[in-house]
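Here it is, the structure, as structure tokens.
Yeah, one chain of the complex is gone here, protein chain that is, but the others are all in their spots.
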Amino acid sequence: MLGVLGGRVYDPQNGIAGEVRDIWVKDGRVVSPEEVDQEQAEIIDASGLVVMPGGVDIHSHIVGAKVNAGRKFRPEDHRGNERERTETLRSGVGGTVPTTHLTGYLYAEMGYTTVMEAATAPLVARHTHEELADVPILDSGAFITLGNNHFLMKCIRDGRQETARDYVAWLLGATKGYAIKIVNPGGVENWKWHSNVSELDDEVIGFGVTPRQILEMLAWINEELGLPHVPHIHGINLGRSSSARTTIEAMATLDGRRAHFCHLQFLSYGEGKGSLQASEAAAVAEAVNSHPSMTVDVGQLVFGSATTMTSDGPLQHNMHQMTRNKWLNDDVESETGGGVVPALYKRTNPINSVMWLTGMELFLLIDDPWRVFLTTDHPNAGCFTYYPQVIRLLMDRGYRRQVFESIHARARKGALLPELDREYSLHEIAIISRAGPARALGLKNKGHLGIGADADITVYEDVGNKEQMFAKPRYVIKAGVLVARDGTVVEERPGRTLYVAPPYDDESEKNIREYFNQAYTISFDNYSIGADSLRHAERIGCG
Amino acid sequence: MSAVVEHVACTFCGCVCDDIVVECEGSEIIKARRACAVGRGVLTGRDSVVRRPTVRGREVEWQEAVGEAASILEQADSPLIYGLSSTSIEAQRRAVELADWLGAVIDTTSSVCHGPTGLAMQAVGEATCTLGEVRDRADLIVFWGCNPADSHPRHFGRFSLSPKGALTPNGRKDRTVVVVDVRPTRTSKAADRFFQVNVGTDYEVLSVLRSLVKGRDVQVDTVGGVSVSELRDLADRMKESRYGVAFMGMGLTMSRGRHLNVGELFSLVAELNEYTRFSVIPMRGHGNVAGADQVLTWQSGYPFAVSFARGYPQFGPGEFSAVDMLSRREVDAALVVASDPAAHFPHAAAEHLGRIPTIVLDPAPSVTASCARVVFPTAYYGIDAPGTAYRMDNVPIPLQGIFASGRPTDEQILDQIIEAVK
Partner (left out) sequence: MGALLTLITGRTREQAIGMHKGKGSSEYRRATSLVQMNPDDMERLEIEDGSLVQLRTEAGQVELVVEVGSLPPGLVFVPMGPSANVLVAVETEGTGMPSFKGIEVELVPTMSGNVGS
């Protein structure tokens, strides 16, 4: 039992913005004061301190086949970023692709307690879960990539929606995934033919379906199944100057439907002058503002080292061609693909400067903080350990101005950012880093501190420099246990893996098995993952 | 008990065939349908007797053996944990954890197998795919420095030579198979085109091939005993393929140049992707050596030859790799899990294992076990115990525990040793 007393609580979900409140915890949950024997409870004196729910990261690449391949091929990124073991804590290496234990520690030390793994190919989902078993503290769930799935595309081609719906339901349960992820729909399949897509109505080779149809089908299925999260979309044309246009088109296509557009910064460019792309954040933000059923996360660029890793095979090859950096690619049979390329973002690079501007502008031009979330698409646009820096940029326009002045002159010329005065309040930061993502994820017990919530609580010292404030919380509590103090992990606890298993017509499994035996090179019976293979599995309901 | 068990996975080689149907009688497997001759031998020939652990050749209780093992490891200044390629992910996770707590060096059989492949991947990257893509799409297959006909007997039939796939409905006829090796093998006999290269010249041949792919002017007529005009023809075929796949093996990793040879091939494959789609898959040998790479990497950041002596992971091929440390006598205690270095290491390294206290976890009596201080006869993963093994293309395959044998698993023993040393 625990009491976090006298702090200034920011719990946007429950309408609390800085009032002094006591939070009582029992058996890992927030409870009403009557339920706790206050004499026996451990007391944390939070007077003068800021109290928020534990951070919720809606999109990060932390575990699984692609992440580990990125880890393996970047020994140079690990050196100099080592952490020693202690009596009770494991050693590890950091950099942009930290090892599993260190990932848990670093996020916890920043006050984050829930981190969703952004992309997992179904065929290797077992790897994601096994690797997650070595990530301490954090609760997590895996987004399952479906945007280039052969069975699904065949269903679209043949007009068999119910079959597609049953397949997705089966697949999510089989892979113990949390949500539908869509990455460059159709483009990753086309990459297997050395091609891509560039318009929503381009044809996917060999299937005769379009990216638009894939988006529509998966949005329909998501709704039919009543999944807690919405289709999580990495759109077409990432990184290209046509991206803003096709992003806005994709939003229009899904008008009225619930959807989440991830790392939007990478998909908000337009034609600029000469070879330099321009930020079209204004137009994209306007589109976001006009589609109240949609949420986004920014994927803010941070200058410094990064490792780009996505399921977007053709994009990653383009990154390789552009940067001449070493390149990993992996085509996954019948399902998806992906790649990894190291990156270094510099202020002296005009394109990187425009990318930085684009993210900032999105944050400042999207009106509703409940619909725009803090991410760096870790590790694509920057390492998650830089979230405090991004928070400072949002809260302190003087600092933002300072950084703006340091970026490339060509990017600064005619930029919108200097006119954007807005500063995020603590309340709004609590929304974009906790309450908003939890709500968008459909995690009813996360991102808030009402009765029944998971006791994931972060206590900060309110210092002037917001980067320092958010980098080193005074206390971090996960499931009612103090796991970090003064920015250092003090205790390790295993986290939980959240998954969904929506019902489906049992008859459909026969069809799926038949297809599977032809399409794959492993046995159908060896594909599904049992809940007991997961660390502390928790099923989240649908419908 | 008489039973038929389906979709069993054989863990002998990197194919991890999981379509095996076994027939059991009592605690023996008497038939293993679909398994190749080697897999059948592994499945039907296993030692099913539950044996006690031994210390200095004397049978003891499990607790005593664990205590002895923990004591050896704790007292050592420079312990080495080695092997891990024929055990499950669960055991591999514990082994790395143990190395961390001990401040030990941990190395896997990768260092004498595809370690150089890992080094090449770190240097230049790797464009790869899963085996289903090979079966379904590949119209050009290149086997470079490997001999799957002998080392991975069902590879041809399931993936790379004859199977019918979505875009290869005519099976063998829809594929062109090229083999590059220093001598004819059963694999080269199956090829449409065989390039016999001189020993130790793969690097030069690959280098020339890269130049030819890029349309550069090559000023020699032959390289490595192969004619450049034939290589030009190969370069063209590669560029014109719909989807090409190269498989590579010990011919590159074990020859002069090692990781530089592999790096040339990986660079060639990456460059071919300017023109068409091309992938490369390393022919991983043991059933779960790919898994060992994965686990060691996700916990330490590095795939093999890792030292925790400083309290954090350090990567040191050549420094912390087993053959080097043993031959320089820098190890004073060894824990060997699921591997037999005494049988496969160069003599001057293997013999050091006999000089130091060695602990072995292995289901079968290995050569290493015969001179070990402590021997734990553990369960056969995938037969006596469930687990996971990662196929050569990194697809994780669940393993069944067909029998509820009385043998403890590697992970159970490692857990006990961890508890004892912490």
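Every chain is named by a letter (A and B) in the order it is written, and numbering of its residues begins at 1.
One rule holds in what follows: a residue touches a chain if its C-beta (ideal position, glycine included) is under 8 Å from a C-beta of that chain, and two chains touch if they have at least 3 such contacts.
Predicted model, so just to flag it, every value in this text is computed and none were measured.
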item	value
Partners of the unshown chain among those that are drawn	B
Chain not shown: contacting residue from B:A350, B:I383 or B:I413	B:A350
Given B:T54, B:T253 or B:T297, the one touching the chain that is not displayed	B:T253
Per the touch definition above, residue among B:W101, B:F143, B:F304 or B:F403 touching the missing chain	B:F304
On chain B, residues whose C-beta touches the chain left out of the figure	37-38, 41-42, 45, 107, 111-112, 115-116, 119, 147, 150-151, 153, 182-185, 196, 198-200, 250-251, 253-256, 258-259, 304-305, 317-319, 321-324, 327, 340, 343-350, 364-367
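The rule we apply is simple: only the chains that are shown with their structure count from here on.
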item	value
Touch list for chain B against partner chain A, complex	6-7, 9, 18-19, 89, 93, 97, 100-101, 118, 121-133, 135-137, 158-159, 166, 242-243, 270, 273-277, 279, 293-294, 297-303, 308, 310-315, 388, 390-391, 394-398
List of chain A residues in touch with chain B within their complex	63, 65, 68-69, 71-75, 78, 82-85, 90-93, 99-101, 123-124, 126-127, 130-131, 133-134, 191-194, 317, 320-321, 326-334, 340-341, 519-526, 529, 533
